[in-house]
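Note that one protein chain is taken out, while the other chains of the complex remain in position.
Chain IDs A, B and C follow the sequence of writing; residue 1 opens each chain.
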């Protein structure tokens, strides 16, 4: 059975390592924070200017001066700091943020990502996504393997306007964990009870299937 | 009679206008602060990271964390602020500092200035001088008209390695106030009891002498 | 000390003209110069080019400027959450220049600090890079981006003193501190205008030299755009 959004987030949470500063994009990536074990020393950065984000505030405790990049009210944890947007993107550009998790409309086998614009549809802008993907060494894309019409979002070549090139290293979808290597998509793990042929069918680009593909371990 | 260093500083102090942020270099320029009338709203910037410098501290009140660009102990006035060196030179480069006063070894009639290096002699470095002269719209050079050998420091063309080009607008020396215009040095004022022929003799570059050259008012 | 205080908001905006380029601080509805925006929306001026991270919501923040059709060109990073803006964008009443947020921030900071241009990796290989110089440093490719040129920066700070020194609060610092001094004239509204000497020189985020005019904002609604709460355990 394929994963739901929380399942994807849960799997990505395993990628977080001690000492990681992490930027979580809007959507599935935001859910990752819910699955981080409390022992792990990690801090969440939001590109509008905060490091050390905590949970959302209790009702009545919200503060208009404390929001995240999704404009949601937030709290901070001890050790937090605030800074301007140039410094915030300096952290990102300067590779001080260790891991970026973001959603995508398409990823291709060269590591390109498209997640900000559909020609002919309303364009809302790239926000910080182009800075994030151009800068981070460690980018994980969190998305469903196919779109709502069943078309693969793992492409030979992105068809939509790009957000960045040569940047995505790992993709976690409802079906699989896939790395991008020189030759194409490398299947690393499959979701519980998902068969390899399902992943093959749902992937447009070159999919490299090693002899043993282990099942994701999710708790 | 030509001015001494304090006289030069006194004359330059008249150039300060209400609302000016001023950067004073080492030497004669530092003396300018002594002649600013208390009614005038000005603030002194030091490029090592302070705005709103006050007088030197009384003995026993010095603080190792409070110095100016000449490494002298300082105090701050109400309204002062501290900042890093990138911000400090950002103020200078971004033309937020209204007036820069600095010394020179040579100035030429094109507005070039040399004040950091004598070939064959020990070189100590340019410090912030190159940033200051390249950025400020309003630069006053404070210096003696001639060197200790009697050679003019107001040149047709600087002979020493340059600090900046096309930047000096006004020079105040022990003999005169001189502006740099397209055609050369324009004599604006002469020091009390200094004759024009003395200024002519002490100036190497083209000196333009208007019909009436007023005497500096110094009291 | 140099005094930056102006007696009222009209004096603060003196010199603003139709067709000018304005920088506006804030991210979403957080840290926006709401008093200045209101006056501008009700002014006779229009045809502005605005530089701001976002475009507000329909009836608040920058949204008031679109509602009153004050904006000709919008330079921004993310323009969602405002249906009137969308309408004007789709009907080509307004020109929209989308810029990666980090690039937008650095172009403000560059203007503030007298850096005419810099290289950034953001947008390499995308349509953002079209027509721009590409250069390789340490075997990575970067785009040349230039500093913004703006007439007015409209800023909101938490505390400020009469010398123009500013302190921001929480994530309301965002674009405010880097737009201060990045335009020909910088105008700041503050929640708390305090006498000189009340702010510790060590705690000042933005020195007064970057500020031209400062005033006590009349009222601050500080609306929350996306209220999100945790449920108590």
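Operating definition for what follows: a contact is a pair of C-beta atoms (placed from the backbone, for glycine too) under 8 Å apart; a residue touches a chain by one contact, two chains touch by 3 or more.
Keep in mind it's a predicted model, so treat the numbers as computed, not measured.
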item	value
Chains in view that touch the one left out, judged over the entire complex	A, B, C
Listed residues B:8, B:66 or B:177, member touching the removed chain	B:66
Full-complex contact with the absent chain, from A:41, A:182 or A:211	A:41
Listed residues B:92, B:107 or B:180, member touching the removed chain	B:92
From B:36, B:77 or B:165, residue that would touch the chain that is not displayed	B:165
Residue of C:115, C:198 or C:227 in touch with the missing chain, whole complex considered	C:115
Touch criterion as defined above, residue of B:36, B:77, B:126 or B:213 at the omitted chain	B:126
Where the missing chain touches subunit B, by residue	46-50, 55-59, 62-68, 70-74, 82-86, 88-90, 92-93, 112, 122-131, 134-135, 161-166
Where the missing chain touches subunit A, by residue	18-21, 41-43, 45, 50-52, 76-83, 86-87, 89-97, 135
For subunit C, the residues touching the chain missing from this view	106, 110, 113-121, 135, 137-138, 140, 142, 146, 149, 167-170, 201-203
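By definition in this document, only the chains that are shown with their structure count from here on.
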item	value
Longest centre-to-centre distance from subunit A, chain (CA-based)	B
Identifier of the chain whose CA centre is least distant from the whole-structure CA centre	C
Whole-Å gap separating subunit A and subunit C, where each centre is the average of the chain's CA atoms	29
Distance between chain centroids, defined by C-alpha means - subunit A, subunit B (Å)	56
Shared-contact residues (touching 2 or more other chains) in subunit C	none
